[in-house]
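This part shows subunit A:
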Amino acid sequence: MLLMTFINGLTIAALLFIMAVGLNLSFGLLRIVNLTHGSFYLLGGYIGLYVYKATESWIFGIVAAGIVVAIIAFIEEFTLLRRVRGKPTLETLITLSLAIIISDLLIVIWGGNPKTIKIPELLKGYVTLFDANVPIYNIFIFCFACFICLTLWLILQKTKIGMIIRAGVDNFEITSTLGINIQLVFTLVFTAAGFLAGIGGAIGGTYLMVAPGEDWRILTYTLLVIIIGGMGSFGGTIVGSIIIGMIFSFGNVYVPQFSLFLMFAPVAITLVIRPKGLFGRITS
Partner candidate 1 sequence: MLSIAPNFGNTFIIIVLIRIMYYGLLTIAFSFLASQLGLFSLMVPVAFGVSGYTIAILETKNILIFPYSALVGIILALIISTFLGVMVNRSKGTYFLMLTLVLGQLAYAIALQWVSLTKGTTGITGVNRPYLLNIANLESNILFYYFILVVFIICIILLYVLINSSFGVKLRGVRESESRMIMLGYNTSLIKWVAFMVSSFVSSIGGIFFVYFIGVMNPDAISLNASVKVMIASIFGGINSIIGAIIGTGIIKIVEIVLSGITQRYLLIIGVMFLIVILLAPNGIMGIAERISKFGTRFFKKNSK
Partner candidate 2 sequence: MHTEKEHAIVLRNVNKSFGGVKAIDNVSFILGHDKSAVLIGPNGAGKTTLFNLITGEVPLDSGEIYIFGVDISNSSVQKRSDLGLARTYQICNLFNGMTAEENIYLALNSNEWKSKRNKFPFLTPWQKNKNKMDRIKEVLKSVGLEDKKHILVGNLSHGEQRQIELGMAIAPDPKIMLLDEPMAGLSLTERKFINKLILKLAVKKNIIVIEHDIDFALNITDNIMVLDHGKVIAEGSPESIKGNVEVQKVYKME
């Protein structure tokens, strides 16, 4: 029981990491929080479901979800957010209004009933670990998150674009002096975050469910991860995801009615002791 709860927590943490890492990087770089991120997740879930049903390929569904959401994120950044660049509040309000529009649109298209994406044959079944039957799908999500984590880490550390992103997150003013097209980097990071959210939606939709309201639920948890971990911090995102994932999982098992009250605790502690987040160095 304890082990299973722990593994569930780790799975949620992995999912939250996929969601939060892109959002947090774009937050650190653009200094705006993309509130459309939750809608991207849910949209990814629906597209994954739709394509999976049409093509009978789960992988296709995942990839399609990533690509479609990435395109929408690109359009959002390129056509809307750029118009009001430099006014962070307006930018954030635009992302909020888009989130409302998308989440209502999804109900119009796919209705209000919860749906589930079936786990593909390959990832079905269980592995016995000590005394617990661990679903293979949980292990898959965890491994996938590790893969994304490693890939992003390598990109950030080893490539030129990674260096620019790190510099931009660290010092906002420096970006204009680097002599590169920083707007392009913004768009790239924003689009990549959208891609991850789309994939996260399809993968998460398979683990949880695809339903109206999930967009705001996941967005809330994702933002919690960022608040706790620290804006723009890669390591903070990992730690924040694990904290929230564990609270979620253990809270649901041991104090089901009050699991959300538990969420207040880490936020309150973080905000009082380290207002910038555990690993945050930059302020808003």
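Heads up, the rule we're going with is that a contact is a pair of C-beta atoms (placed from the backbone, for glycine too) under 8 Å apart; a residue touches a chain by one contact, two chains touch by 3 or more; residues count from 1.
How were these candidates chosen? In short, all candidates are chains of the complex that A comes from, given by their letters.
From a predicted model like this one, the values you see are computed outputs, not experimental measurements.
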item: In-complex contact partner of subunit A, selected from candidates 1 or 2; value: 1
item: Contact footprint of candidate 1 on subunit A as seen in their complex; value: 31-33, 35, 80, 83-84, 88-94, 96-98, 100-101, 104-105, 107-108, 216-217, 219-220, 223-224, 226-227, 231, 257-261, 263-264, 267-268, 271-272, 275, 283-284
